[in-house]
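Note that one protein chain is taken out, while the other chains of the complex remain in position.
What follows is subunit A.
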Amino acid sequence: MTSFDAIVIGGGHNGLVAAAVLAKSGRKVLVLEAATDIGGAARTEEFAPGFRVSSVAHVLNRLHPDVVKTLELERHGLEIARGDFVPSVALSRDGPPLVLHGAYGEALTGASSSEQTAWKELSAQLLRYAGILKPFLSRRPPDLSAMSLLETAALGQTALALKKLGKEDMRDFLRVLLMNVADLLDEQLTDDRLKGLLAFDATLGGHLGPRSPTSLLGLYYRLAGEIGGAAGAQALPKGGMGAVVTAIRAAAEKAGVTIRAASPVAKIIVEKGRAVGVALDNGEVLHAKAIVSAINPATTVLDLVGPREVDTGFVRKVKNIRMKGNAAKLNLALDRPPQFVGVDAAGHKGRLVIAPSPDHVERAFNPCKYGEFSPEPVMEITLPSLADPSLAPAGACVLSAVVQYAPYALKEGWGASKPKFLKAIMAQLEAYAPGISKTVLHSELLTPTDIEARYRMPGGHWHHGELQADQMLMSRPVSGWSGYDTPVEGLFLAGAGSHPGGGVSGRPGLNAARRIIAMRG
């Protein structure tokens, strides 16, 4: 029987990163993926004959530079240069759109000159503050019970960075930290289109409206991400998000990782408080010194380990992780590229956002609190085939949109409501790109329940746990166990449910692997 040093459960991007880093340390590593293909929600999949699209994650904006460097992803075919950055276009029904160019709006067009000045100041401030949080949102969270010298030093550095802001700026940083994004935007901006775009970005993927307390944190999380060395920048990877996974996979395989797809794990075998192996659905048993779960933390603990193998208090905490998604994914196969009103060619290749004002986003959020979908949903749209024709047949076009708010626990159930929600989305699209409905050859709408079933993400939540203040840092996935290890010795968590959270960053996987190496696990 083959034995491994580490078995990684889940071949999503975090699982692959963890596996690659562990293999590079000399460990013999096996990745077990339940689906027939690896990549999790960061795949490129064919959804209609000849049409391919990024499965859930479709904009690359936070692949961590340490991951790129450690795995030498550039040598494995992933290249992101400044020229690949795409703009964000805030669509408007009443006039021309407003466009943020470069890395999160280094230049702003379509706004008044006073608004441009205001934005310049605000964006600089946001990036400055996000920069303070950046180390927190990448490193392993501080271990409150036993802080190492290194951790203390790192905290000290943050204190120093805060101090370097200057007195006024430091006070303001602390003042706004837990604010809602809408109030902050109202303090400094006047243009509803710009405010709507920022409100959308702050609340994307979460159960928050722009007026919910702490909603600004979502924007910081977004801006703490970087690609190509530029904070806040975004790109549509050539070949879809699957291309990023392909590069990570290549790095993992080069390091000697064995990858087995179509191998769902049924059980993590625990003996005397220690994880010693896994049993597959087909009954096969595999042993390893370390079991690394890069799937959902609740699934890991409650389904694979089983509540009886851990303490009751821990089960309570795990069961209380909030993870009911609100984001749906729409994939459209269009017979020709759509024309969004007032948007130029470069804009069409960017990220098009329908979020006309913070109030609009807030109103879209309201019904979802009560288990209803937004009648006028907000969304971010990409047309990836414009820059990468390989994704669609000649002359045709792929539209990929992330749409909010589509609550996982819909009161009426998604069965009957899905066509109604699709209709509501199409009405929005039609308003901004007249005639688009007639060009639809095929549509695929993935509600959170579909995402849950297809990508094994409980609640259809791409962060695998709501990313809010009470579920971040030392409290992610649960308080007391935020350092990637678990109460079960030899079992580690490496997925988005762990700190810092979701998005295609690879950071939870990297941190988990480093933790395992540090613990000699």
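One rule holds in what follows: a contact is a pair of C-beta atoms (placed from the backbone, for glycine too) under 8 Å apart; a residue touches a chain by one contact, two chains touch by 3 or more; residues count from 1.
Everything that follows uses one rule, which is that contacts and distances are computed from a predicted model.
Per its UniProt entry, the chain excluded from the display bears the name "Aminomethyl transferase family protein", taken from "Aspartate carbamoyltransferase", "Ring-1,2-phenylacetyl-CoA epoxidase subunit PaaD", "Aminomethyl transferase family protein" or "ATP-binding cassette domain-containing protein".
Of the candidate positions A:G95, A:P213, A:G273 or A:G415, contact with the hidden chain is made by A:G273.
Across A:P307, A:G342, A:P367 or A:P393, the residue that sits in touch with the chain not pictured is A:P307.
Seen from subunit A, the chain kept out of the figure touches residues 270, 272-273, 302, 306-316, 319, 487, 489.
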